[in-house]
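The complex appears here without one of its protein chains, the remainder shown in place.
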Amino acid sequence: MISTKHLEQLIEAAVFSSDKPLSIKKIKDQLLPHYGIATPQIKQALINIEKHYRPRGVNLVEVASGFQFQIKAEHNEDIALLTEEKPQKYSRALLETLALIAYKQPITRSEIEDVRGVAVSSHIIKTLIEREWIKILGYKEVPGRPSMYGTTKEFLDYFSLKSLDQLPDLIPIEESSIVNGTMQDIIPFNIKK
Amino acid sequence: MISTKHLEQLIEAAVFSSDKPLSIKKIKDQLLPHYGIATPQIKQALINIEKHYRPRGVNLVEVASGFQFQIKAEHNEDIALLTEEKPQKYSRALLETLALIAYKQPITRSEIEDVRGVAVSSHIIKTLIEREWIKILGYKEVPGRPSMYGTTKEFLDYFSLKSLDQLPDLIPIEESSIVNGTMQDIIPFNIKK
Partner (left out) sequence: MQNNAEHDQVNKLTTGNLQAGEMQQQVLPFAFIRGEAIVEKPQDLFIPPDALEIILESFEGPLDLLLYLIKKQKFDILDLPIAPITTQYMSYVELMKDVKLELAAEYLVMAAILAEIKSRLLLPKQQVEEDEEDPRAELVRRLQEYEVIKRAAQNIDELPRLERDIAIANASFSTTFTYKTRAAEVELADLVTALQAVLKRTQAFEHHHIAKETLSTRQRMSDILTKLSAANGNHFIKFESLFDVSEGRHGVVVTFLAVLELLKEQLIVCQQVQNLGDIHVRLKEAEDSYDQH
């Protein structure tokens, strides 16, 4: 058997050692196969660890594919002084494409082009696939059988989200900034969100 | 000014975020240049952090070049189970990046991106540096002073090469058997191993 304290220590060390978020399943099956620990015990240990770290410099955070320790946000600016590598910036074209895939998945390239009104460069799709933010979910049953894209768990992990629900809400079309509302009844709108 | 508690949090976060051991000098000069903290205060903070982590799953340890968090020795075997997976395979993106660095050094990240037509993720560069296959040779005198990468001795050792001259010649593109359909030069270069 293993004491609660030992269990917490072990899980804590495992999360710290992993370079990807660590799932409860992986903790159970790969870290603790010999100890016979039930999932609720693991969950309780994670809760205790999370509480312990709240007042510290790092926090235990749950993202889509599991748990990871993140540097407390308030220290980011100071910590950034230590690293030389500048974070990458992404173009508007890439972000708009990513937004469409995230919110309207599964979506084909030509559907993305319809909304954006411009061609989507292969460069953007390739970059998104290589970053493992999007993947091909299947092929649409229309002539040419185009790929349908969707987002991945890695995409959610990267933005520290647990699920797609946590993406910011889309603005309702009525709140479109360019509507003054003087002649609302001129055109019948039925636009799906 | 900065409170003792805040100082501890910040140093703890910095040590956790750094991939290399963090020296007191670096903490003082690079992390805390704006706070005017004296070395004894930093040392005291490190002592307090070390004490705090003694009963935890990871410990603050001083090694030759500074401080780092290490997994408590007694958990090593268990945690090793987590990482013991089938040998990984490198992605095509990583191999192409490495090949470009080998053949075109010194080369910057954006030059690699120009050829590949895709953004190169920091993760790939980091993996190659950690593997000690590439290193920063210097900085290019263009805006942003980007790093220029080249291969290392370890890279040559790994591939059993004495020098880069021994890298296989590339077949000229237009002579490729795929392009002109002849099969005569199906093995157009000698690969020495």
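So that you can tell them apart, the chains are marked A and B in the order they are listed, and the count of residues begins at 1 in each.
One rule holds for everything that comes next: a residue touches a chain if its C-beta (ideal position, glycine included) is under 8 Å from a C-beta of that chain, and two chains touch if they have at least 3 such contacts.
Computed from a prediction, not measured in an experiment: that's the story for all the values here.
Q: In the whole complex, not just what's shown, which of A:L10, A:L32, A:A45 or A:I71 touches the removed chain?
A: Going through A:L10, A:L32, A:A45 or A:I71 one by one, A:I71 is the residue touching the chain not shown.
Q: Touch as defined at the start, partner being the missing chain; which of B:I27, B:A102 or B:A119 qualifies?
A: Of these options, the touching residue for the absent chain is B:A102.
Q: Considering the whole complex, which of A:H6, A:K28 or A:R116 touches the chain not shown?
A: A:R116
Q: Residue-wise, where is chain A in contact with the chain that is not depicted?
A: Chain A touches the chain not shown through residues 13, 16-17, 19, 58, 68-71, 73, 76, 79, 85, 87-88, 90, 92-93, 95-96, 98-100, 102-103, 115-119, 157-161, 167-168, 170-171, 173, 176-184, 186-189, 191.
Q: Which parts of chain B are in contact with the chain that was left out?
A: 13, 16-17, 19, 58, 61, 63, 68-71, 73, 76, 79-80, 83-84, 87-90, 92, 95-96, 98-100, 102-106, 114-117, 122, 131, 137-141, 145, 148, 150-151, 158-159, 161, 163-165, 167-174, 176, 178, 189, 191-193
Just so it is clear, only the chains that are shown with their structure count from here on.
Q: What residues of chain A sit close enough to touch chain B in their complex?
A: Per the touch definition, chain A meets chain B at residues 5, 8-14, 16-18, 22, 26, 30-33, 56-58, 69, 71-72, 75, 78-79, 81-82, 85-88, 122-123, 126-127, 130-131.
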